[in-house]
Every structure is written in structure tokens, then in C-alpha cells.
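Have a look at the structure below before the remarks.
Of the protein chains in this complex, one is absent; all others appear in place.
On to chain A.
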Amino acid sequence: MTELQARGVVKAYGPTPALRGITLDVAEGEIVAVTGPSGCGKSTLLHCLAGILRPDAGQVFWRGERIDTWSEAARSKLRRTEFGVLFQFGQLVPELTVAENVALPLLLAGTGRRAGRTVATAWLARLGVADLADARPGELSGGQQQRCALARTLVTEPRVIFADEPTGALDTLAGEQVLTQLVRLAREQRTSVVLVTHEPRIAGYADREVVLRDGAVDGAGLGLDLPAAAGSGLGLRATGAPAGEALANAAPAGGAPAGERPAGGAR
């Protein structure tokens, strides 16, 4: 089943176009990495899919229902109940204990304080951080904070998790542990995940990768447009030269400004 769909989603910030018509399907239980260079529109797309931002044009569907036209209140409820978000910085409330932070989404959904705490500590235990329940976020390492934030994301058992550079602020091992747990639990619950990252290593955790370039899906998957006639653009051989010969010419020619060389060749 298709969990989430974007159809021709367009979004601009004033005169700055951020998305130029994105079409994308995420199946139930599928983990999709959204990658591409900085500024290509990854976060904007995630916000449009999660109902945080309203697209200027195009449609967003969740389980076949069009959600981008819903009122702010209805989208906000959807985000609290069916969606979960995880950002680069966990954004735990510093005044609350970890368990209170994790229980917060449940309290907002009307669960009682006691029941909320029970569920929250169970999730903390699943993520191997049960001992942190009564700590304040400020006392924790970045990796521990992000695990607690992950517990808070999972506590409502969302159907879709939106994660925007969730390991961006962590060292390699801590980031990997958070991601391994996110992926393991998502697979167990058949939760779909939209994972925004600019790191190839992190995209390796997904089933599929969607590469964006300048606000559009890049079918070729490079995330970059190569300038027309790259070869000749470098002031070297335009086409057809045998590779060995070109490599022999490469060292002296590589550093020279192209404009000063005849278009045809390097010698």
C-alpha cells in the first residue's frame, strides 16, 4: 500500500523557488532516503510531506487522502497521531526530565500522566536508555539525547517517521546507533521512514534513495548538473582522445585557465 504520495509539489519562499514540482511515493514500511546537495530542497520537501508547510501547488496524500488542503488544526492532529518527526537536534524540553519529554506527545493526545510515564519508560528501555528516565536533557551526551528524542518520536507509534539529518550533530558511532535503532524499530512496526541526509553512508540504511537537485527529483541520481561539454569546458580535449594520451596531458594542463587555451586541445 502507498503510505504517502506527493504529486507535483511546488514551494517557494518569496522569490526563492525551493521545490519545482516533486512527485514521490513512499510505500508502507518503506525507508526512503532523500539526498542531494545543501539547499536543494530536502527539508522543504520533508516539511511539505509532514504537513508542516503547505505547498503552493501540487498535492500531498496520506493513505489516499489529500492532506495538504486540511486546516492547520487537522494537520496538526495528524502530525501528533500518525506522523513522527526527528530533527538534527533532538529538541527535548530542557526543563522536563527525559521520561516527561518522551511522554509529552501522549499527554498532548490525552493520555493520563501515569499511563504516559509507563509507556515512555518502556520505550526508553527498548532503546537501551532506561537508566536516563529521570535525567534532564542537559546532563546527556548528544547521542543519548538523540536516542531519547527517538523514543519521543516512537512513543505514539506513528505510521510515518520524518527524520531530517537525524545524525547530523552526532559522531559516527553515536549516529549509527541511533539510526540502527530507528531502522530496526521501523521495520518491526512496518513504519515508513522519510530520511533526509546529505551523507552517502546514512543513505545506505534506506531501501531506496531519491536524489534532489535544485528542487526537483534527479532521475539520474547525481544531484548535480554537469556543465554542458564538461571535457572541453576544462580547456582540454573535447572528445574522442584516447584515454592514455589524455592522462599524459592531464598533469600540466589541469591547472591552467581554460580561456587561454584553444578549444580543440591541450597541446
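Methods note: contacts are C-beta pairs under 8 Å (C-beta built on N, C-alpha and C of every residue); 3 or more make two chains touch, one makes a residue touch a chain; residues count from 1.
Going forward, contacts and distances are computed from a predicted model.
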item	value
Absent chain [UniProt protein name; select from "Cytochrome aa3 subunit 2", "NADH-dependent [FeFe] hydrogenase, group A6", "Transcriptional regulator, PadR family" or "Acyl dehydratase"]	"Transcriptional regulator, PadR family"
Residue of A:V10, A:L96 or A:V183 in touch with the missing chain, whole complex considered	A:V183
Positions on chain A where the hidden chain makes contact	37, 180, 183-184, 199-201, 203-206, 209, 220-231, 233-234, 236-243, 246-247, 249-250, 254, 257-259
